[in-house]
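Left out: one protein chain. Kept in place: all the others.
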Amino acid sequence: MAETRKLRMGMVGGGPGAFIGPVHRIAAELDGLIELTAGAFSQSPERSRASAAAYKIDPARAYGSYIEMIEAESKRPDAIDFVAIVTPNHLHLPVTKAAFAAGFPVMSDKPATATYAEALELETLVASSNLPYGLTHTYAGYALVREARAICASGKLGTIRKFAVEYLQGWLSKPIENTGQKQAAWRSDPAQNGPGGCTGDIGVHALHLLEYVTGLRTTSMNAILRSVVPGRALDDDCNAVLNMNNGASGTLMASQVAAGEGNGLRLRVYGENGSLDWRQEDPNRLIVKWLDGPEEIHHAAAGYLGADARAVTRLPGGHPEGYLEAFAVLYREFAQALIAWKDGNQHPLPPTLPGIEAGVRGMRFIDRCIESNRTRTWVDF
Amino acid sequence: MAETRKLRMGMVGGGPGAFIGPVHRIAAELDGLIELTAGAFSQSPERSRASAAAYKIDPARAYGSYIEMIEAESKRPDAIDFVAIVTPNHLHLPVTKAAFAAGFPVMSDKPATATYAEALELETLVASSNLPYGLTHTYAGYALVREARAICASGKLGTIRKFAVEYLQGWLSKPIENTGQKQAAWRSDPAQNGPGGCTGDIGVHALHLLEYVTGLRTTSMNAILRSVVPGRALDDDCNAVLNMNNGASGTLMASQVAAGEGNGLRLRVYGENGSLDWRQEDPNRLIVKWLDGPEEIHHAAAGYLGADARAVTRLPGGHPEGYLEAFAVLYREFAQALIAWKDGNQHPLPPTLPGIEAGVRGMRFIDRCIESNRTRTWVDF
Amino acid sequence: MAETRKLRMGMVGGGPGAFIGPVHRIAAELDGLIELTAGAFSQSPERSRASAAAYKIDPARAYGSYIEMIEAESKRPDAIDFVAIVTPNHLHLPVTKAAFAAGFPVMSDKPATATYAEALELETLVASSNLPYGLTHTYAGYALVREARAICASGKLGTIRKFAVEYLQGWLSKPIENTGQKQAAWRSDPAQNGPGGCTGDIGVHALHLLEYVTGLRTTSMNAILRSVVPGRALDDDCNAVLNMNNGASGTLMASQVAAGEGNGLRLRVYGENGSLDWRQEDPNRLIVKWLDGPEEIHHAAAGYLGADARAVTRLPGGHPEGYLEAFAVLYREFAQALIAWKDGNQHPLPPTLPGIEAGVRGMRFIDRCIESNRTRTWVDF
Partner (left out) sequence: MAETRKLRMGMVGGGPGAFIGPVHRIAAELDGLIELTAGAFSQSPERSRASAAAYKIDPARAYGSYIEMIEAESKRPDAIDFVAIVTPNHLHLPVTKAAFAAGFPVMSDKPATATYAEALELETLVASSNLPYGLTHTYAGYALVREARAICASGKLGTIRKFAVEYLQGWLSKPIENTGQKQAAWRSDPAQNGPGGCTGDIGVHALHLLEYVTGLRTTSMNAILRSVVPGRALDDDCNAVLNMNNGASGTLMASQVAAGEGNGLRLRVYGENGSLDWRQEDPNRLIVKWLDGPEEIHHAAAGYLGADARAVTRLPGGHPEGYLEAFAVLYREFAQALIAWKDGNQHPLPPTLPGIEAGVRGMRFIDRCIESNRTRTWVDF
């Protein structure tokens, strides 16, 4: 495919009241490589068409189900180029299956599936289909996360010994799932969400960020899950200690009852010679501390940053990029890989873009949290 | 015009190597109301077409001059809906004139014109044409700038007595305009830039932010301009004291030789009862201090923010929005006004969107800085 | 005793090269209630006299051993009023015993003893002697720690559900104990230090701060200890999960191999309605977050603080108080209690001043960390 047109995206989910659907739309289109073209935005055809109007896309391409969308689009000469999945978790696997069956690549919201068993099934499917599959672990798209990753890989910190990753939110401090708040409702329902509560919603982001930046892999862990708010079916708080494949050890905290916190994802990594500290709520600064020498603040877009960070930077220093820009980085990398793939290259997705491996590890994490918590013991990862 | 399609934007400027062109493209398209459709991206037709390809727009709508674009588009049934101007300053007035002559509304990068005389001419033109004219004083698009403005208007701070606005950059600390850096080169050339150096490039933003947030107007000022870097034709540093129409007084600093600074726009406003503090490099937090009571940090997207801030918020708390999102707010407001106007409403631009008044005041500011500096005296504004 | 003179302090330890001896001297004297009068600063009489000269005290009151000091001072009409212990840990119990035997109250550096068994012995001794015994858990002396404690007690946060306490230092990232660094050397020697490495040196501070501020008590825990630096006999890194007597749960991290960290003690407490966040390296600010409402920064010395915080504040707002001032608060409380006690009142030490209960819990903490780590299981506290 020449680069003469934008890639066409068909979205599943993201109808009225959704948070993440419009986010995916903005992120996908931000760098000018993709346009939202079709969608099964809702299970109600009428509401799907209303979404299409809001998105200003052709009403003929608003579908009442993902099955219908995939079928209809397959027949069009100007078919969509890929499917974006932004539904509750329990639909991630079935939609991916249907898309793959029709030959459509998939960009999926996280977590990959609702359960670990499903993730293993999906892993097989991705391998056998040989179709591009991306997973929007958004935080991997921040330039300074890329810089942190490059610093870890460079060995400047020496052997990594210790870390602390935390993802603290407060929005579920009260039982708002009982009051009709849509985001809270499906996340608190095991049938739609899967068995991991805050572990599945944000814990997987924390694990991914840790492994993405350090390049290490968790080998064993000890986790305590709680449902702090009475009556809640799923965990809303998780404290864990993790051991890594190089002997490093540290803590992972995830909570949605940390009253007063917004979206507090933070990673600290300690090596022999120095350490890194990055906070999602202040994403344009990366703190680097050394045993000997001043503390450093590495600013987004600075000339001293490495190639990976600069590759995903759009604005000059001091012009903040945020969550949508990070999200858009993942879509850009997906689009570039897709263009090459359509041109016949066996172009794998770049290592910077989270895919099925991250998806499986995230679901494994939820599974291991639950097991460790149940047995009150250390478990292998 | 029904809302069944996106508005079509024709851009002037923004060709290869430009910074602000792609920014306008992203910002315009971000909220799904506008699409870049045509452009006179460069004075070279070839380079203009190259830009069109990069933007993935119809190559037939890449023009070699704004005159050509306006002429050709005027004749199309699917003509552009408005012109976006992202050229060096000296072209702002001629392009606006040509657009208006053809009946196209204009969204212009700041400053409004190259000189104060031109701004007065433009003011007359806007009034007589009765066409929508918006000016991208980007920082007015941040949600917490809107919140700060609402707090000032609410009277909670009491009478505003004092302020300190500063816009500190360091990127012109060395004479990089002599090394071919494109951004530095035209800004350092009076013929393309007009007579205001850092005053025109960033000082006007500082003045605008001050007047936009407080609702006050400058009545007299005393400014010292310097060209700190030897051989530079225009000012690169400005220190001023300003008096306002309610008796308040304060300082305005603008500099592009503040070595080590990125894009340090900050406004502090002091009233009888408390104060505000907002920094562009940390835009999702607004600090509010009171005479009696804890210091407060108002976070973007929080439930306690006022209607104006919430109206321009896309993401939940803790998900940073940045410079592009602020920019996009202005385009969204412009688009919404344009839609109403096309529907026949004498819909004025909303007061939250900077327009010609801000444009004239900015150019007046440059003029007054130069006069005060020349005479070493206080001057009326 | 009338308040016509200062209390006389006899110090054990704190000779040449010591860090904490001069700190105790400054802290004890800062509020004008105590003067350093005598000392067994070193086991070498000569070095003890050199210290006396440096402290500008009577050389006749510089002793070569604590036994000598206690004996000689007991006979003087102008005897010391109490003994301050600033030695390595293994001497804490024997010196306290000797002081108590001679009827001298004791202000001891932490931890209370070298081992948990010793702490239980000391507990009995304090109870039977009925002599004042204070323990310098320094951080309990900060005004905003007092404020945090008062906020927890007030119930404003609702039930406390979650916490994260961490104490991160980097100074033992390399094996500096092998290079003659005095502070590192004795801390790395089990014979002088006891069995707890970073747990004993700083972990006990973290535990104390947690229990002091929240009023909760740990009931079970799971800890992993590591000796990250090869060849180190004692732990230099600790990750633990703690459960409290009200059902709250959280993490405790202590490390001396967190490269790049200085003295990073931080406590976060999450209740149903809001949360607290205090950092020792920024001690004059207490962050208070609410589910609904702006984040607050409570500043030291502000009028809105409670009585406990104001009682230990010396300077107006914006004039930073630091580590020495916090330390001095404990000495002041000890001195005031001592004056009342000498006047014949059965004046107990105030609840704000750490004493033997804190001492025993700290030693218990070390013991439980070692046991949990050894068995890789949860242990009762």
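Each chain gets a letter, A, B and C, in the order it is written, and its residues are counted from 1.
Simple rule for what comes next: a contact is a pair of C-beta atoms (placed from the backbone, for glycine too) under 8 Å apart; a residue touches a chain by one contact, two chains touch by 3 or more.
Remember, it's a predicted structure, so these values are computed and weren't measured experimentally.
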item	value
Selected residue (touches chain absent from view) among B:241, B:311 or B:339	B:241
Which of A:121, A:282 or A:295 contacts the chain that the document leaves out	A:295
Contact residue for the chain not shown (choose from B:97, B:174, B:310 or B:364)	B:174
Touch list for chain B against the chain that is not drawn	157-158, 161-162, 164, 166, 170, 173-174, 222, 224, 226, 228, 237, 239-241, 249-251, 253, 255, 257-261, 270-275, 288-291, 295, 376-378
On chain A, residues whose C-beta touches the chain left out of the figure	288, 292-299, 302-304
In chain C, positions touching the absent partner	3-6, 19, 22-23, 25-26, 29-33, 53-56, 169, 171, 261-264, 280-284, 299, 314-325
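The definition used in the following text is that only the chains that are shown with their structure count from here on.
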item	value
Rounded Å distance, chain A centre to chain C centre (Cα mean)	44
Whole-Å gap between the CA centroids of chain A and chain B	34
Junction residues of chain A - those touching two or more other chains	261
